[in-house]
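Only a single protein chain was left out; the remaining protein chains are all shown in position.
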Amino acid sequence: MPPLALLAPVALPLAAGGVAAALGLAGLKPGRAIVGAGAWGAVLALFLLWLPVRSTQELNLGQLGFGASLDLRLDGAAFAFGLVILVPAAVLLTLQPRSWQEGTVAALGVGAAVLAVEAGGVLLTALAGGTAATLAVIQLDVEDIRAPRPPWGALLAAWLALSWAGAILQVVSGTEVYAAVPVSALTVPVFSLLAAAALMASGLFPWRGWAARLWSRPSLRAAGMAVATLYPLGFYLLVRAYELGDGRYPQPILGVALAWLGELVALGVAVRAQAASTRREYLGEVIPGFGGFALMAIALGTPVGLVAGLVMLATVGLLAACLPLLPDRAGPASVLAIAAAVGLPPGLAFGARVLGLEATFEAGDFLGLIGIAGAATWVISMVAAARAIGLPAGRGHAANETFPRIAMALAALILVAGPALPVILSVFAIPAQAGVMLDAAGSLGGGLVSVNTVQTALPALTLFAPLLLLGAIAYGITGVFRARGQARPPVFPIPGAVAFGRLRDAVRSAAVPEQYRSIVNPRALEMAAAGGRPLLWLAGLAALAFAVNR
Amino acid sequence: MTQILSALATHSLALVVYPGLLTIVVFGFATEIAWTRVIQGRWVLPGRERPSPVVATVAFFTILVAVQLAAPFNPVPSAERNVIVAASVLGFAVWAELALTQEFMPAPGLMLIIQFCWLLAVLGPAVQPESLRPQVLGNVLVPSLLPVKVASGFLYLLCVPALMRLWPLTPPGERRSRARFDTARALCWLPYCGLFTTLFFPPSADDGLGVLRFFAITLAVAALWIFAGALMLRRGAEVARGLYRRAVAPYAVLVLVVVVITTFLMR
Amino acid sequence: MEPELAIGLPAAGSVWAAVLQARPRAAFAGAAALGLSGLAVVVISTPGRSSEQLGITFSLSSESRSLLIAAAAALALVVALAPMSVERTLLLRWGLAGLAGMAAIGAATSLDTVILTVLVLAVLQAASVGSRPFTTRMRGPVLAAALLALAAAFARNDGPPILARLAGVGLVAGLSAALGTLPYIHQFDPAERTVTSPIPWIAFIGPVLALTVLTRARDLVPTEGAAFGAMMIGLGLLNMLWGSLASWTTEGGAAAWHYSFMADWGLALCGFGLAVADGERAALLVLYSILLSRLPLYLWSRQSLREKRPNDRPINLLAAAMLAGSAPFAGFAARVLLLRGATQLYSPLALVIGLGLLLWLPPSLRLGRSVGLPRGRQAWGVGGALAINVVIGLYPQPFLSLAGL
Partner (left out) sequence: MAAFAAWLGAAVIVLSDGRRGLALGLALITVAFTLLAWMGGERIAAVALLFGGAVAVVQRLRTGLDVWRVMPPGSTPRLVLAIGGGLLALWIATSVMTGAGAPLRFAALGVVGLMGSRVLMADIKPAAVLTSLAALALSVAVASGMADTGLGPSPYIAAAVIALGISLIKVQDTNGG
């Protein structure tokens, strides 16, 4: 493949978006096929580029002018994240009906997100990620301007923070290219910026983040695309940070803090999920829950943790395609999706979470405590999932954007992929991990049958495959759950929710006391400043003169 | 390929026969019958109706837990057993049943706290050794680690009666009467008792004596819980609730502190 | 002869349009031809080459040339795609007059020429019919001229170091007064025509004027670079904060646009004040953005503002994103460069600037909505402005190279 082919995964969705826009402007209805084809073409291009060589490929097209060069790089991490973004995007773009404007913006967003993970340097990632965020917000607002969407300010702040991190790297080390930044340049402040960017970009907070709020939208077309394209990008930054730091974060405490944060995110999600009043509300918490676990695993700083996190993100990708296609009614599709999402053994999510928790113990020191907390959180998630099966459906989205069979197939894929965990690790996660943690290459073994870590071996194929068969037989005999949707009280009230609500109301209703309003009068201030009064001007001059001669 | 097929066969055997489904059913049904005999004063035998999806789910979870036990002659190699799988899946089994059946859940908040305490009892001893093999944890006899192990074992013993609903957390009037045979609970007896044996006693040898030793300890644990359960039933729900709120939860915090201190001292 | 032609041809075009008011088509065609000729002269001119054909030395620098081209392009864009209600000949007439003045300012090699040109432009603008009193409209530019003249006098005479510092103060304050940024905000009347309002100062003439004054300032007070930069950054931060907050909270839509220009100028002033190449690049991108996108969008939003029909279509959101400096628009690249420049100088400053950048979003959403639903030529115009901005944002190198950066 010529190096220029590295542009293909980015260019194909962009071209598809361009064609859709041109046809739309010409008054034709481009339909979903064009943008879908663009995304699938990008998936194909990614496979064709990576699988034959399985080594890093680079393309440098020169300086862009703002400190970054158009430097593309396809390595294991880029391949993995590219797939996590492209596959759900392709599924959703192919199946869900969209206006040409929505299709165009969505396709452009996909291209931008892929560029963010294919970028060779921090600044290009920031530009592309920022573009993807902008387009996602626009896409969501085009669909329904009154429905919840990610706070634009937080997304902008995230990518500006990353830009600043890139700028610091350039100033300190002369480069912001991932592969060239010296280890010493990744200082604690730079990493903090990068981590803040990552957390804000993916909304990884213990409270209800944007990825959960999106699920309360009437339609899930744009929400699915936003989650598919934006959510993995924050994790991508945390993974790339390992490459910048030669396989580790600048201080171990930073990884521990992030891992604890991931645990808190997952716990927050689980607590909210068990109190969900509808199944839609519960499903909204599924992906953030995975995000919390993935953050916990990735931040541990061990190869096992990283690959576990990557597999969780792969599951996120599949769920991002599955959940928007799921109809808001009870049935086997919902049950299967919930089972896949919660990490029912022996699914892919189960294997990944077990690996993630294992990693906490194997990381040593006190990190095992995170694992204990993680296991407890997982149990709450399971409670929430079991409860959600019998909840009322919640707000129904249009039938023409749901595809229960495809959703069921995707959920089933997550479940049956459990035995294939070693294969997924070998093809998908370990190359990515090896690319960013060069010293830790080969620390995971087991081939295509089991996953061997330092302490244990997870016999994924030989244990999970018969278990899967047993499960199928068992449910074949007993039948699946036929729960009638009915309102159910939360398993336990959300701790501090009332106090938090009170505080929020107090903050919202805060106002300057009546007697001081004449002092803090924005209108009067504006009139004073913008009234063109010479006295103020002379005072300004005097102030400048004083300040300079002080 | 032969190795894979052979491994598939042995793992299937473990899941279905020993220490999996068949063993769980035999051990669990016997123990459950004994338990109902003790508390109800009459023999209650399992019904012949087709198992519900809830029972299927619990069975599905518990067989996965059972194959993680350090039972002698377990066909699953010791390196492939994992305490995380055992702990989390056994946790699912309890809660899946409670949440799926949409029954009145007795004091769910307190139950969750007890669940967390139990998880601490299972996983706490794994923090310092950094090992997740159940038999390795059972075999830990390093003096400096013994306090954690003993404390965790005691916590485990305290938590399981509530998780298996042997101890009442709500007054009898609020609970549904349980005259029938509780199949789901029956399926949990071996995983809970066996896991205790695995984690807190040195592993038994792969011989007849070893089998006897393993099941003797496991049965003894079951008997202890049956005895304690019967005792507590007489004292009433208020005492049980008070015990968990005022004693077990603070004790779990103490166990956590011991785990942290031990880890700190042995760094 | 190139600079003289660059000044003369647009000036002639403006005069032509004024003289042939009675025959609008001839006026427009002739003025447009002369204006385009002027633009062609600017494009083909060699940066840095001096010319003294009129007794005054003129030399067009790369940066001034690039901004002149951008200003001419902006004028072409707004004239060609002006809303139906706007008289295009009038717009062209005043635009060409401004362009001629900008060419004179950009090509001036002494501050005195700049001051005199500012006075001429101020008088020409203020003398035409407007809703604000003549005296009010003259205040800002005259104060600017006086301060710049005093600054030049202070800088040119020997004396204690305070003289040079005061010269720096005069230059910065004079520039601010000419632009109409805080603390010298020109009084703004939302109902006033754009050509007679303060907008041409802040959004059209301002970029070239600022560049020239700053270039001259480097020659006049070379020893006071630090103080000069500090003042620029201080005023820049003040304008960022005030401009974005006022643009967000003010009641009037047109006033919000006025303040938004101030906020952008805050960025540009910070960029220039950093006195590093990245800062200058950032400032230049902001100025490109003001000329080629913010100003046209403001002009196209006027009708919608009058009719009070804001909109929330995709185009409005894109406009909001552009105004907010989101990626992939030029504002983002400018912000990256600004952060880089600030990091080189003093990292905490980058933090302050970085936090300040977040203030752009709320007012931008408001301003984007105020563009309304553009139709016909206006829609193409908005699309064009957005496209240009995206191109600059994604690949600013050619635009920076044009300015010799």
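Letters A, B and C mark the chains as written, and numbering starts fresh at 1 in each.
As a convention for this text, contacts are C-beta pairs under 8 Å (C-beta built on N, C-alpha and C of every residue); 3 or more make two chains touch, one makes a residue touch a chain.
All figures in this text were calculated on a predicted structure; none of them were measured in a lab.
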item: Chains in view touching the one left out; value: A, C
item: Contact with the hidden chain (one of C:138, C:179, C:231 or C:405); value: C:138
item: Options C:40, C:119, C:358 or C:373, residue touching the unrepresented chain; value: C:119
item: Contact residue for the chain not shown (choose from C:37, C:110 or C:249); value: C:110
item: Contact with the hidden chain (one of C:23, C:49, C:156 or C:309); value: C:156
item: Chain A, residues in touch with the chain not shown (by the definition above); value: 534, 537-538
item: Interface with the unshown chain - residue positions in chain C; value: 54-57, 110, 112-113, 115-116, 119-120, 123, 126-129, 131, 133-135, 138-139, 142-143, 145-147, 149-150, 152-153, 156-160, 162-163
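Quick note on the criterion: only the chains that are shown with their structure count from here on.
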item: Centrality ranking, top chain (CA atoms only); value: A
item: Between chain A and chain B, centroid-to-centroid distance (C-alpha), Å; value: 36
item: Numbers and ranges of chain A residues touching at least 2 other chains; value: none
item: Residue ranges of chain A in contact with chain C within the complex; value: 62-68, 101, 105, 112, 123, 126-131, 133-134, 137-138, 141-142, 145, 152-153, 156-157, 159-161, 163-164, 166-168, 170-171, 189, 522-523, 526, 529-532, 534, 536-537, 539-541, 543-545, 547-549
item: Of chain C, residues touching chain A in the complex; value: 136, 139-140, 143, 147, 162, 165-166, 168-169, 172-173, 177, 182-188, 227, 230-231, 234-235, 242, 246, 249-251, 255, 278, 281, 285, 312-314, 317-318, 321, 324-328, 332-337, 339-340, 343-344, 347, 350, 354, 357-358, 361-362, 365, 393-400
item: Sites on chain B touched by chain A in the complex; value: 4, 7-8, 10-12, 15-16, 21, 50-53, 55-56, 59-61, 63-64, 67, 76-77, 79-82, 84-85, 87-89, 91-92, 95-96, 98-100, 102, 105, 108-109, 112, 115-116, 119-120, 123-124, 126-128, 130-133, 256, 259-260, 263-264, 267
